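Omission of a single protein chain aside, the complex is shown with its protein chains in their original locations.
On to subunit A.
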Amino acid sequence: MEDYKFLFKIVLVGNAGVGKTCLVRRFTQGLFPPGQGATIGVDFMIKTVEVEGEKIKLQIWDTAGQERFRSITQSYYRSAHALILVYDISCQPTFDCLPDWLREIQEYANSKVLKILVGNKTDRDDREIPTQIGEEFAKQHDMYFLETSAKEAENVERLFYEIAAELIDQARSKDGTNVNKTTADAIGLGNFGTKATQNSCCSGFSSNTSQTNCENGNSRSNT
């Protein structure tokens, strides 16, 4: 088992081309991917950070291109702890779409999810949305606000570290390690083995439960 105190799921939304993937890759990999094009096969990125002396695992989810035609699945928003809404400060239409995104977030995301508005691409000199306008919009809609540049690595670390710090505070104030209490009982199939061992794994009738248990884990390697 990996050593970390909390695991937080962070999802990014916003119009295509505002630099969501670049923000994630700048933060997790420290690089700015040249050129466009979706990263095939990459689902979410993981980075373990240390905040306030605690090891925190951040699971950062990208839209997988489904935002292109406004077809993000609801399941993408489920059980997210924080949601980063991104626009491009040099592109008015990406800012104008924010109310649409907020409607979608309100519809599908947990109402208590931490929301952060990010104006990306501060390196561009053709700014169309003044910082103050973004700030006011964030204030109106009860969101944190930050301007970033994935290209220049400006404020990217700060963005994710502040989210982590805020989520830790939330988790601690709820006095438990489960940030999202309603899904505390939810089962993920991935941790098949560990779950089964912890819970009443051998409550089955069969004496060879452990064997059958593993068949499933095994099946993934069947070709």
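For this structure, a couple of remarks:
Just so it is clear, a contact is a pair of C-beta atoms (placed from the backbone, for glycine too) under 8 Å apart; a residue touches a chain by one contact, two chains touch by 3 or more; residues count from 1.
To be clear about the criterion, contacts and distances are computed from a predicted model.
Its record in UniProt calls the unshown chain "Rab proteins geranylgeranyltransferase component A", which is the match among "Glucosidase II subunit alpha", "Elongin-C", "SKP1-like protein" or "Rab proteins geranylgeranyltransferase component A". Of the candidate positions A:Q29, A:Q92 or A:T131, contact with the unshown chain belongs to A:Q29.
Touch with the chain that is not drawn comes from one residue among A:D3, A:E107, A:D126 or A:D142, which is A:E107. Residues of subunit A that touch the chain left out of the display are 28-29, 38-47, 59, 64-66, 68-71, 73-76, 78-79, 107, 182-183, 185-190, 192-193, 195-197, 199-207, 209-223.
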